[in-house]
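Pasting a structure below so you can have a look.
With one protein chain withheld, the remaining protein chains of the complex are depicted in position.
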Amino acid sequence: MSVRGKSRQCRLAITAALTALVGWGTQLRTWHWLVVAAAAAAVLPFLLGSGYAVGLAAEIGIYTIVALGLNLLMGYAGQVSLGQAAFVGIGAYTSAILTAKVGLSPWLSMVAGVTLSGLTAAVVGVPLLKLRGHYLAMGTLGFGVIMNILMVQWEDLTRGTVGIWGIPPLSIGGFAFDTDLRFYYVVAGAVILCMAMASNIINSRVGRAMRAVHGSEVAAGTSGVDTGRYKLQVFILSGAMAGLAGSLYAHHFRYIEPASFGFGHSIEFVVMVVIGGMASIWGAIFGAGAVTLIAEQVRRSLQYSPIIFGFVLVAIMIFMPWGLWRGGMDVLRRLGWARSRQRVSAR
Amino acid sequence: MRSPTRMLVVLTALLAGLVWAVGCGEQPAEQPGPQPVTGDPYVIGAMFAITGDASSLGIPEKETAEMLEQMINGDGGINGRPLKIVIEDTTGDNAEALKAARRLVEGNDVLLVVGPSRTGTTMAAVEYMEGAEVPLISCAAGIDIVEPAKKWIFKTPQTDRMAIEKIIEYMAGQNITRVASLSDSTGFGKSGLREIEKLMPAAGIRVVTKEEYGPKDTSMETQLTKIRGTNAQAVVCWGTPPGPAIVAKNLRQLGMDIPLICSHGVANETFLKIAGDAANDVVLPAGRLIVVDQIDADDPQRPVLEEYAQEFSKRYGKSADTFGGHAWDAVKLAALAMGQAGEDREAIRDAIESTTDFIGTGGVFNYSAEDHNGLTKDAFVMVKVVDGKWKLAR
Partner (left out) sequence: MNLPDAAQLLQYLISGLTLGSVYAMIALGFTLIHNATGIVNFAQGEFVAFGALIAISCSTTLGLPMPLAVLIAVAGVALLGAALERAAIRPARRASVITLIIITIGASIFLRGIAMWVWGSDALPMRYFSGDEPIGIGGASILPQHLWIVGIVLVTMAALWVLGEKTQVGKAMRACAVDRDAAQLVGIPASRMVMLSFALSGMLGGLAGAIVCPLAMGQWDMGITLGLKGFAAAILGGMGNPVGAVLGGVLLGILESLGAGFWSGLKNAIAFAVMLIVLLARPSGLLGARGRQ
């Protein structure tokens, strides 16, 4: 069967599954939802059929983890980061160097990658989070650019633009996650875990404090919320999640090079968050999925693909300014398929 | 036009019209020729950086592949059956390149894959192609692609190492013993720099300073000013246009009269066009394509080069370039191998590996189990720009 027919079938399946989920899920609480999502994730590969589509789903899962961390930062703590690809890079390089060059276990390397990117986030977060709004955007962007240059120039460590190959697959006691299907389940597990963690945080005291910080930092500050600490915690969490995604990226693509972690990719993650919908853990999955699948679809038009991709991006933002998640829910609500909810302005 | 919806409808209509117009324009004019061949086609895949920052490489490669598909089919096809090339865009991105390879192999069941354009995107696909046991003929320069030789991976462009060896040979003739290196920070520039650092000192040439610039930089005055402060006798600039053209212009501006030696990456019309007068006296190693009118009449490459140059400019109204030439060699090599081996991938691979005396645009290829590039430094000639034209330097 042609890729075209197959991928259309995949998309239909994804759409059907997600629509069913949305209609049903709005009646449920977040953690019920997660169980449903886990079940959906478990059966998804069988609906997708081809190895390619399952691999694509795994890739979307990896981006979802980055978008999820960034969504917490942007949607709940109201801070933007244009340097997220750098954290992904730190995770990926840690995994790649420790497994391919040092020969350490992939799982230990992954722990190291997450730790190192979280630590880096802590170290740069302390000074950078003093900046606000566009200044923070620039600060994180600058950090990302510097990190990317280091990846290119520090050749003894990163092999520079030659890149690192021969990254082994993840494995447990001789069982290697070396096929699309096996690796997909690792990623799906990581995504569900991160989503559960995120939803826990959002509904906790920390989450309420975070939302207060987003609403008004001054008001939150005067009412006794330690805004700086919460912002930093979320920043570290988002950095660590990006690092986790980076480790998975390295094991998925098995070859990394600095170009994969540049400024353009940082922008792409922000686009995913906003397209999906901020302040929603489901927005991350929608954003990562939509951006990847749209890109996949328009690629067929070869040199005209950027024109179409840019146009679609603008159109989505004009018609669904709060993102696909909220926009989709609004449509369902209008159709009477979901219970109504008070509409909140995103401002 | 108050309502955003209406605005959008209009815009959509405009865009649709535009895409339609483009789609119409895109249809290549069918060349009248022999009856098209019929039967089950040989399907091969091609992936190039058609969009993204390497698209000045990828687009001529894609155009060449499309042209060859038509030429081969107009010429009776392969073993009497047509050739079909499925083209994918890598966007110059590693993840996208791997996915493009998978779409070709898993979705289109191609017999082999031609491309990609960049070394990084090639390396991203290498492990997969090896696992899938599908031959890949890369159009990228990096030496890591074929060193060590990997069972299913081949390439057609000359490597940086051959270019530097050729330059060293040239320098020996010019008594140049101290050079300054100025390379761009992409994979191409970095790979050139590594070979310069390795080969030049071994040949008794001292690299007095190593400077870098970004591929999109607008001025290299500072780096050149620094080089002016050294005792370098020549500048070796490793990059693809527009960078080296700006270097050539800056060199003039700063009144520096030491020779500028560039890489084979500038061996295309674009460089001459954008560097203008400043291109004069630039020396570079290049494939014979750009000096096809000056090489010996009995040079084995001459008929191939003339055919490519004529067909390409006839079809696209612009001059053929070296990057497109790499795709020409790759597709021709693939067609040759399929002509011998039929539809068995393993047999095709063996056929490529045992290809000798294959005359391409990049040189005369002699593949072997150890050498999956098949070229030597003699694939290059030294070329000098005189009065805005390429001149063979003898």
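As written, the chains take the letters A and B, and residue 1 is the first residue of each chain.
Methods note: a residue touches a chain if its C-beta (ideal position, glycine included) is under 8 Å from a C-beta of that chain, and two chains touch if they have at least 3 such contacts.
This structure is a prediction, so every number in the text was calculated from the model and none was measured.
**Student:** With touch as defined up top, name the shown chains that contact the chain not shown.
**Tutor:** So, taking every chain into account, the missing one touches A, B.
**Student:** Going by the contact rule already stated, which one of B:P41, B:G74 or B:G214 would touch the omitted chain in the full complex?
**Tutor:** B:G214
**Student:** Among A:A38, A:L104, A:L119 or A:I149, which residue is in touch with the absent chain?
**Tutor:** Final answer for the missing-chain contact: A:I149.
**Student:** Which chain B residues would touch the chain omitted from the figure, given the whole complex?
**Tutor:** On the chain B side, contact with the omitted chain comes from 1, 4-5, 7-8, 11, 22, 51, 53, 55-56, 58-59, 185, 211-214, 216-219, 221-223, 225-226, 228-229, 241-242, 245-246, 249, 252-255, 270, 273-277.
**Student:** Contact with the hidden chain only, please: which chain A residues?
**Tutor:** Where chain A meets the chain not shown: residues 74, 80, 127-128, 130-135, 137-139, 141-143, 145-146, 149-150, 153, 263-264, 267, 270-271, 274-275, 278, 303-314, 317-318, 321-322, 346-347.
One rule holds in what follows: only the chains that are shown with their structure count from here on.
**Student:** State, to the nearest whole Å, the distance from the C-alpha centre of chain A to the C-alpha centre of chain B.
**Tutor:** For chain A versus chain B, the centre distance works out to 35 Å.
**Student:** For the complex, which residues does chain A have touching chain B?
**Tutor:** These residues of chain A touch chain B: 2-4, 6, 50-52, 55-56, 59, 152, 160-163, 165-166, 253-257, 259-260, 296, 299, 301-308, 311, 315, 318-319.
**Student:** Report the residues of chain B in contact with chain A in the complex, numbered from low to high.
**Tutor:** The touching residues are 4, 8, 11-12, 15, 18-19, 22, 50-51, 55, 59, 62, 87-89, 91-96, 98-99, 102-103, 106-108, 120, 123-124, 126-127, 142, 144, 185-187, 190-191.
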